[in-house]
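Reading through the structure tokens given below for one structure.
With one protein chain removed, the remaining protein chains of the complex are shown where they sit.
Labels for the chains are A and B, by order of writing; each one numbers its residues from 1.
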Amino acid sequence: MKKIEAIIRKTKFEDVKEALLEADIEWFSYYDVRGVGKTHEERIYRGVVYDTSYIERIMIILVVRDVNVERTVQAIINKAQTGEIGDGRIFITPVEDSIRIRTGERGDISLYDVK
Amino acid sequence: MKKIEAIIRKTKFEDVKEALLEADIEWFSYYDVRGVGKTHEERIYRGVVYDTSYIERIMIILVVRDVNVERTVQAIINKAQTGEIGDGRIFITPVEDSIRIRTGERGDISLYDVK
Partner (left out) sequence: MKKIEAIIRKTKFEDVKEALLEADIEWFSYYDVRGVGKTHEERIYRGVVYDTSYIERIMIILVVRDVNVERTVQAIINKAQTGEIGDGRIFITPVEDSIRIRTGERGDISLYDVK
């Protein structure tokens, strides 16, 4: 099991959502986050100027079975990518266990919706 | 140390909170999240119909010492479980270090409230 965290443009959320559902991906969760950084653009054109204001993004979190990691990452990249600075990031982190609260099932089976 | 992330019904939050405090669990953090998925129900009764609207849940995050993992998971399941579809999930992930900002303490001791 892996956790995939994707920080994407708000304008791309609906496309990414559809792509994840079409890719037959299990549930995902999301919430609003803000980002702060030294903007690349400002550095190139104006030297060492910090952009200290924030930008708004959506954080998508989903835990998937190992077999679904690459499919999920590709679905997100396909829809979230514009090619312009600021498309966001995806992080992949380890998950040791997952529990479905309704049944108490643990491990991969807890992530799997039996069809 | 482990991080426990529990996505639960909003209606169960107060019960889970009380259970965690009674179980003598250290601090926890929480915030609102939204969930999107193919609902199990819809698939069974109406075929491949996606429910593309979101549902509201609360994400509880707490980092606990290894000795407290199962106690925490059981406290959450006990109170968050209704037996109906949609009770939520718990994820367990590894934590390499924890720091108490006030003292700079690191490791298990930083999670422990000396009584």
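Rule of thumb we're sticking to: a residue touches a chain if its C-beta (ideal position, glycine included) is under 8 Å from a C-beta of that chain, and two chains touch if they have at least 3 such contacts.
Quantities reported herein were computed from a predicted structural model and do not represent experimental measurements.
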Missing-partner contacts on chain A, residue numbers: 2, 6-8, 31-38, 40, 43, 50, 52, 54, 57, 59, 73, 76-77, 80-94
Residues belonging to chain B that touch the chain removed from view: 3, 17-18, 20-21, 24, 26-31, 61, 63, 93-102, 104, 110, 113, 115
